[in-house]
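This report refers to the structure that appears directly beneath it.
Shown here: the complex without one of its protein chains, the others still in place.
And now, chain A:
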Amino acid sequence: MVIDDSRAMRMILKRIVTKLNFEAVEAGDGKEAMDLLADMTEVPELALIDWNMPNMNGLEFVTKVRADPRLREMTLVMVTTESEQSQIVRALAAGAHEYVIKPFTEGAMIEKLALLGLVPTGANS
């Protein structure tokens, strides 16, 4: 699941995760993502989450996901320009597993997902 109010950024992230054999579902903000999750029979393995979004921002979304036992298995990765140490700590404390700061290269994103055990063997080659 790719959650970002920018369609351009969703396209970039979608291209990356599709290369890793994920099926990508898109949402334009945290609220839209929660609505989609409510309707899904199968919980996504991974969510890439922007911070600055209208309606429901990334931090609020992470907090809501962590409050829902059904969504317990989702790996949550913040993908944002927000790089203030106190804010990163806040996101990780709220339940995000990892943090990627924009701008990022495709290689850097794949490397981060590999650290989380989400990249199949040989996907980088």
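By definition in this document, a contact is a pair of C-beta atoms (placed from the backbone, for glycine too) under 8 Å apart; a residue touches a chain by one contact, two chains touch by 3 or more; residues count from 1.
Definition applied: contacts and distances are computed from a predicted model.
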- Query: Any idea which of "Type I-E CRISPR-associated protein Cas7/Cse4/CasC", "Chemotaxis protein CheX", "Methionine biosynthesis protein MetW" or "aminomethyltransferase" UniProt assigns to the chain that's been left out?
  - Reply: "Chemotaxis protein CheX"
- On chain A, what residues meet the omitted chain? 5-9, 11-12, 15, 52-54, 80-86, 102-106
